[in-house]
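Only a single protein chain was left out; the remaining protein chains are all shown in position.
Just so it is clear, A, B and C label the chains in written order, and each chain counts residues from 1 on its own.
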Amino acid sequence: MAVTVRLQAEPFDPGAETNAFLTDTEGMGAAVTFTGLVRSTPGDPVQSLTLEHYPDLAQKQIERFAEQAIKRFELRNIIVIHRFGRMLPGEPIVQVMALAAHRQAAFDGANFVMDWLKTDAPFWKKEETSEGQNWVEARAADDAAKEKWRK
Amino acid sequence: MAVTVRLQAEPFDPGAETNAFLTDTEGMGAAVTFTGLVRSTPGDPVQSLTLEHYPDLAQKQIERFAEQAIKRFELRNIIVIHRFGRMLPGEPIVQVMALAAHRQAAFDGANFVMDWLKTDAPFWKKEETSEGQNWVEARAADDAAKEKWRK
Amino acid sequence: MKVLYFAWLRERLNRGEETVSPPAEVTTVADLMDWMASADEGFALAFEKRDLIKVALDSEIVDHDASLDGAETVAFFPPMTGG
Partner (left out) sequence: MKVLYFAWLRERLNRGEETVSPPAEVTTVADLMDWMASADEGFALAFEKRDLIKVALDSEIVDHDASLDGAETVAFFPPMTGG
């Protein structure tokens, strides 16, 4: 199958995942890797992030977006890795890799999967700061980002 | 400097480069790696690709596109690696990495640099096939791809 | 019928799943939410802003007017914030 979705608690190695993805590229000319990281800024310092998820639905939704991307952009392969559980600033949360004959398809495929994953895959972030824990609110900008994929 | 451009004859390790890029991500939430590969297909089999370049101008042009991308999309860092000389199908030719606070900036930054690099950085590809060698012709689609960045 | 709760809904209700047996006249997701809210003040508060509650039936995201017919698992959760 051209789509692989891995949900896991363990950290992953972004570069090693990219290299594994690049072992089967025959006939393909372009690969895009998106890596999402736990972000902490001086203005919004985060001590840790804990992701809760709904495993069955998360697997199913991400496979669906990835399959849509494969058809729509004529991709060869997509791999999505998404972590759950507790993680620290700078750690990778998610990685989406897309392989295609040409560059724009690879960019669009990874971008499309990320945009849909953000709002339609069942993960919820809880931030821990010096003032306690709070659930991250959904952003209107993430809903708006999907608009660019309306045909 | 937030922009690094490396022109080299030696192969590079895409995943190791991504991991090196990801060692300085404080405050950032998104990284995109684009990797371009030597493409050979059954319908258009290529035995090797040789890239000729104009070193001074190539360095200068790519630094310029990368600096434009940093300003335009508010990126933290861009690294571009571009090979010259002879390479075989499946080998990486080029890698562009962009680091930003948010995902769309990282996607756009890498995409922008690739689109400009394709038509405005002085590299020329010569393909070796079973029928001999020939210079790859510039594609109108590559000129068209830049249009999406007109403000 | 198995019911699942996630994120702040789970925390507010103080449980992640339970089994409910709604009466026959509960035929849609919205009916189920009404019935749960009428029976329990915790639900009434948690479901106060209906627009913020997402629903999945047997691992398929649905609207509030979806029929419960045949569904074995209903999940309630807030807007998603993954990635």
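As a convention for this text, a residue touches a chain if its C-beta (ideal position, glycine included) is under 8 Å from a C-beta of that chain, and two chains touch if they have at least 3 such contacts.
Predicted model only: the values in this text are computed from it and were never measured.
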Interface partners of the hidden chain - shown chains only, full complex considered: B
Option from B:A16, B:L57 or B:L88 whose C-beta touches the chain left out: B:L57
Those residues of chain B which, in the complete complex, touch the missing chain: 36, 51-54, 56-58, 60-61, 82, 93-94, 114, 117-126, 135-139
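In the analysis below, only the chains that are shown with their structure count from here on.
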Co-neighbours of chain C and chain B - touch as defined: A
Remotest chain, chain C as reference, centres from CA atoms: B
Between chain C and chain B, distance of the C-alpha-averaged centres to the nearest whole Å: 48
Centre distance in Å when chain A and chain B are each reduced to the mean of their C-alpha atoms: 22
Geometric centre distance via CA averages, chain C-chain A, whole Å: 27
Chain C: positions in contact with at least two other chains: 83
Residues of chain B engaged with two or more neighbouring chains: 103
